[in-house]
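The complex is shown incomplete by one protein chain, all other protein chains being positioned as in the whole.
In order of appearance the chains are A and B, and numbering begins at 1 in each one.
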Amino acid sequence: MNLADLTESEFRQRITGDGLALQTGPLHLRLRSDVLLVQQGVRLLYADYPVLAPERFCDHGVEIVRAGGLRRWLRPQVLFLHDGAPTFEPMPADHGMPLLEWALNWAISGQAHQYLILHAAVIERGGRAVVMPAPPGSGKSTLCAGLIHRGWRLLSDELALIDLGNGRLAGPARPVSLKNASIDLIAAFAPEAVFGRRTPATVKGTVAHLRAPSEHVRRAAEPALPGWIVFPKYVAGAAAQLGSRPKADAIMQLSRNAFNAGITGREGFAALARLVSESECLDFSYSSLDEAAAVFERLAAAA
Amino acid sequence: MTPPLLALWTATEPPPLAERDWERLLGQARRARLEVRLANHVIEQGWLAAVPERAQVQLHNARKHGLRLQDELLWEADRIAAALAEFEGPVVVLKGGAYRLIGQAHAEGRLYSDIDLLVPRAGLRAAERALFRAGWIAATLTPYDERYYRDWMHELPPLQHVVRMSSLDLHHTLTPPTSRLPVDAALLLAELEPVPQLPRLSVLSPRDRILHSLVHLLQDGDFSAALRDLLDVRDLLLAQQGEAGFGLRLVARAEQLGLVRPLFHGLVQAEQLFGPLLDAAARTRLAAVAPPRWQAALLRTLLDSAVRPTHPDFDTAFTPWARQALYVRSHWLRMPWHQILPHLARKAWMRARAEPPAPETPAVGAAPPGQT
Partner (left out) sequence: MAAAAWALRPLIDLSWAEWGEDSVAFEARSGQMLRFDALTAAVIGCLELAPASVEQICDDLQSDLSGVVRSELHGAVSAILEHVADLGWIHPAPEA
């Protein structure tokens, strides 16, 4: 049974009660919120994910709740609670959905040490993954959002989960976070795409979430083998171009994008080295999504 | 019925919990900073097979994290030993750092690699200089905080390494000189033990390690980790059980150092949670020097509440008040009254302004959208 199959009252009862338990690929998540915007956002963006019985074990849980106190009437705020405690400052009430997505990333990257976790987007075709690490502002999310509507399966837009045992890439296939101009760009590029509410005036500008395509959610538990590591860079006016990147370079760069390299120690290093050895490492500059899609198409064909 | 998080340390069987309750237990443990200790306990007791599969993964992850922090601690201690190679005088590693370095099993419960060092007061400047040369600098503080540390508390502000960002607290006593429980450092320094792999560094004697834990618990004012600290005390006491007469010597040492009250109060709590920890002779001696009954009863009530792990599942209406009262008491123990009130007011104001503490695992891009 998926989230969409719950009645409105069942949904509300779970998400305001002991928490809504969902399966996202290999992970079980528990979401709680008394904030209407968050409830609506979850209902829309997580519609295709299987719901779990409330008594099932969830690996990670987050709560987005209304902040109390006098402030509540003057300037409504929301809080992220982890294990029942606030961990960060409250945020404006209408930032609830971006906060939820961020909180889930935070919880997962802080605990899921059965994986080496990289700050990168991961997409898949033909059983092989493209890992796209990139600092903020490199356009990786836009690229990811575009490519998943041109034949590539979404594993994740933020967290690359590399299984320490077998080196495969796993993905929760959660909503893709986009901002500012990217939102309209993707809406035009993929008219079938479903977006959640736009949240204006965050520090990053306007943020909106793109719902993961149903087929990708359905296959979210399917891992991928290493294929390519692509370092994307959006360069205005540039023609789409791939270039080779030395492997030693690639591993050093990836280590700077690793959440839990230290904690996973030797195992993590071995997994990272294996990923780099088994992937073609490339730099990619582009400005047009259509051109980018074409280049990636050729990449997949040559595999 | 005792909550699992309190009962499992002395249980002979794994807690008979359903999946969802394991999820709750892990959350409580994280909140009480006991997740690593919980993981190690479950694994070492051979209880893993009784744990639901997904919960097993979380326990392994916590254990992994703990092992990682041990390594970090060892590395930090190594770098400190190198920085202080020319320093004349003992360098004592305190608290969690000490437990790990001498290979005591329960040490694997600690989830941070911050280190506390004790050096003779006369060597403080030299130590600070040597550490500075090796990259440890005082974290940026307001002038008020600098005065709090240097003038009022006669301590150095915490040091941070410029590259590794690790933290180091340099002390010359166990309790600040302005405290009502001043401890003569010379007595402690007379009974040190060397750290096996790093001979430049030392740790306190077993008796002093126990007393320091208890002083730390009752003085420092941070009770969110009280259960964890009491578990450490329990383990330290159990480790000495083979030594005949240790309990009596512990009480004698507490008398010598003027630390009978923390020993008494801490042991009351620990024994209530974990059963008897002292032999009869030691207990008799301690009862003879115990604080007045009214004081003991009041403090016991306060501590009872404060020790329960902080988590919505555990909170009673009473708990926050108990914590507050103990916090005030801790400050009372550390500073004269006329200094306490302005200080507390200042702390409350700064807390209202400041960011909450950062999460324990730093992440790439560590702030939520909307915060820098």
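The rule is simple: contacts are C-beta pairs under 8 Å (C-beta built on N, C-alpha and C of every residue); 3 or more make two chains touch, one makes a residue touch a chain.
Treat the numbers as computed from the prediction; the structure is a model and nothing was measured.
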Among A:118, A:261 or A:299, which residue is in contact with the omitted chain in the full complex?
-> A:261
From A:36, A:201, A:235 or A:248, the answer for touching the chain not displayed is A:248
Full-complex contact with the absent chain, from B:71, B:114 or B:145 | B:71
Touching the hidden chain, out of B:197, B:241, B:256 or B:284, is B:197
At which residues does subunit B meet the chain that is not included here?
-> 68, 71-72, 74-75, 78-79, 82, 197
Note that subunit A touches the chain not displayed via residues 246-248, 251-252, 255, 261-262, 265-266, 269-270, 273, 276-277
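By our rule, only the chains that are shown with their structure count from here on.
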In their shared complex, at which residues does subunit B touch subunit A?
-> 18-20, 22-23, 27-28, 30-31, 52, 54-55, 57-58, 60-61, 64-65, 67-68, 71-72, 310-313, 355-356, 359-361, 363-365, 367-372
Of all residues in subunit A, which touch subunit B in the complex?
-> 18, 28, 30, 54-59, 61, 80, 83-89, 91-92, 95, 98-99, 102-103, 106, 109-114, 119, 136, 202-204, 207, 257-260, 262-265
